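One protein chain omitted, others in place.
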Amino acid sequence: MAVEALGSAHRVKVAPWNDPVIRGWVFQIVVVGLVAGLAWYLVSNTIDNLNRQKIASGFDYLGREAGFEIGDSMIEYSPASTYARAIWVGILNTLRVAVLGIFLSTILGTLIGVGRLSPNWLLNKICVWYVEAFRNVPLLLWLFLFYKLISEAFPGPKQALSALWGSMFLSNRGLYFPVPMADPIHKWMGVALLIGIAGAVALHRWAKKRQEATGQPFPSILAGFGVALGVPFVVWLLGGAPHHLSWPELKGFNFEGGTVIQPEFTALLLGLVLYSSAFIAEIVRSGILALHKGQSEAAAALGLSRGQSMRLVLLPQALRVIVPPMTSQYLNITKNSSLAIAIGYPDLVASINVTINQTGQAIENILLIMAAYLSVSLSISAFMNWYNKRIALTER
Amino acid sequence: MAAMAAKAVRDLSGAPSLIELRSVNKWFGQFHVLSDINLDVKEGEKIVVCGPSGSGKSTLIRCINRLEEHQAGDIVVNGVTLSNDVKNIEAIRREVGMVFQSFNLFPHLTILDNLTLAPIWVKKMPKKDAEEIAMALLNRVRIPEQALKYPGQLSGGQQQRVAIARALCMRPKIMLFDEPTSALDPEMVKEVLDVMVELAGEGMTMICVTHEMGFARAVADRVIFMDRGEIVEQNEPEEFFAHPRNERTKLFLGQILHH
Partner (left out) sequence: MSDDALPGGERRQLAPPVDESGALGWMRKNLFSSWGNGITTVVLIVAVVWILSGFLDWAVFTANFTASVGSECRGGGACWALIREKYRYIFFGSFPYEQHWRPLFAVIAMLTMLVTSADRRMWNWRLLVIWGLGSFVTFLLMFGQIHIPLSLFLTIALVLGGIGMNLRKAIAEPAEMNAYRALAAIGLVGLVLRITGILPAWSLAIAPFSYVETSLWGGIPVTIILATYGLAFAFPYGVLLALGRRSNLPLIKGLCVGFIELIRGVPLISLLIMASVMLPLFLPSGTTIDKFLRAQVAVILFAGAYIAEVIRGGLQSLPKGQFEAADAMGLNYPQKTLLIILPQAIRVVIPPLINTFIGFFKDTSLVLIIGIFDFLNTANQALVDPNWAGFPGEVYLFAAFVYFIFCFSMSRYSKYLEVELNKGTRR
């Protein structure tokens, strides 16, 4: 039998309906077609309904006067401000409670997570029950409970509890306390703070070089704090140490002056922090447990102190396990802040809700909410991907 | 196992005792894991501890550097009595180096950083000096080219050699080995044992828990057999392997010297 040269083999012809590539594309086109068809159906209905109900379209309403009051605002706002401004106030309020919530629940959650691993049986069990209690009850319930307790348990402004020789007042309208009156030196103190932070970073770098050269360690963290806080303090002194405070005083039905933390904000922040710290405690605990026992033993056998082995060996490894679920928990805190609407804290969702009710333009407003939250969640996802790539352990 | 020349018997009676264990007892709950241990280790002495699993041999050496706590009896290392006092424990750990079965290298640091970590932070050495010592030791274990790699990129045998170098960076007087070759693939056992034999030849005091009997024959001054928490028998290697006296020793040797 003659031997055929390999090069003369030709491709076997495949019928198009059996070719997997063509099949794949046909399938995709069919699915996309179905989805597009569904979308077209929904969109045409919507346009029809909007026309029928004479609802406007477009974002022009943002320039119109809002006409509603917002109880708690970080910037200037009145009912004569535009819808755009009302929504911006909502965004700022959401950010305020989310950032504070993230910061405080990380601290509390870490403490509880570490407490969960404590050899002290009492501390251990208390932390266990804390976590179980908060994880198994809806956040909304905690919010209602705290809000009702705060607003009903505290007396009215006329019978407010006072503390610190009449400087702070606690009533069901909130916690009033004095703040420094605005003074031009404050701007300089802000600048000085930035300089102080830069100085602390430079100090840290210098201390590190010194240790490499001579082996002597330097308490750069404490010193750094000292520098960062000390420079603004010096500036304050140089500015004549202005110490005039704005005091809250009872005028009529409520207090004026000073500044206030309102019950809605307090209840929301309290509920968010206590609830989220239970989840963060579990994340921290699993991060520490994920560490191989041998790592702490090897560090101890080398003579490193507990603090040194924690800082140099254990924590860097634990953080790898902790950061991904921690960032999604931060995202949850941001999303959970939207429950504010249930207890009357004027966050973004609350502002948008009123706007929808008044303008009837549901679609544009919903798009605004989605854009706002999506930009937060997508940036957190992007950060997490970057972080994961950066700290991945180099392996074969 | 490549044949190792049988070791000549050494006279250590003049050397000082570096480690003394007197009537040491330890319990895990109700389980009596170390039972009335008495042991004297002289400077420069090399001891191999063997025995079936659960016999307490790992627990024994882990008690010496306080990775485990003993409940009764005394342990004195380099003149310092081991107790709950943190200063004592730190002083002892500075003189005792340990090599683990699972290497326990720090995966987030380079090999060089693994070695220089303790000298910089415990002995407060300048970085340059620490790196010099580290590179010298890496040369000694014959993997200087791996200095800037990460543990995850090295083979098991290389990792264990790095672990030995890391312990040696602190210039310990005593080296403890907890089954250093048990987690290694067979072809890598030799490279680690060779390093340990060289170390022994330089006069290091060593206590080694291992099943590698060829190593014991070549290097040990004494072989100790432990079973169920007790020291059952101890002797010079030749006598130990040739004429075991206790029934349990004979049983154990019969099982492991099979191949």
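Letters are used for the chains, namely A and B, taken in the order the chains are written, and counting of residues starts over at 1 for each.
Throughout what follows, contacts are C-beta pairs under 8 Å (C-beta built on N, C-alpha and C of every residue); 3 or more make two chains touch, one makes a residue touch a chain.
Everything quoted here is computed from the prediction, not taken from an experiment.
Q: Write down which of A:254, A:305 or A:338 is the residue touching the left-out chain.
A: Final answer for the missing-chain contact: A:338.
Q: Of A:42, A:56, A:161 or A:392, which one is in contact with the hidden chain?
A: Spelled out, the listed residue whose C-beta touches the missing chain is A:42.
Q: Per the definition of touch given earlier, which of A:66, A:108 or A:139 contacts the omitted chain?
A: A:139
Q: Based on the whole complex, identify which of B:25, B:88 or B:155 touches the chain you can't see.
A: B:25
Q: List the residues of subunit A that touch the chain left out of this view.
A: 24-25, 27-29, 31-32, 35, 42, 45-46, 48-50, 52, 119-123, 126, 132-133, 135-142, 144-145, 148-149, 152, 335-336, 338-339, 341-342, 349, 353, 356, 362-363, 366, 369-370, 373-374, 376-378, 381
Criterion: only the chains that are shown with their structure count from here on.
Q: Averaging over Cα atoms per chain, report the distance between subunit A and subunit B in Å.
A: About 50 Å, centre to centre.
Q: If you look only at subunit A, which of its residues touch subunit B in the complex?
A: 211-217, 292, 294-295, 297-305, 308, 312-313, 316-317, 320, 391, 393-396
Q: Would you pull the subunit B residues touching subunit A in the complex into a rising list?
A: Going through subunit B, the ones touching subunit A are 65, 67, 90, 93-94, 96-98, 100, 102, 104-108, 117-118, 120-129, 149-150, 152-153, 166-167, 170.
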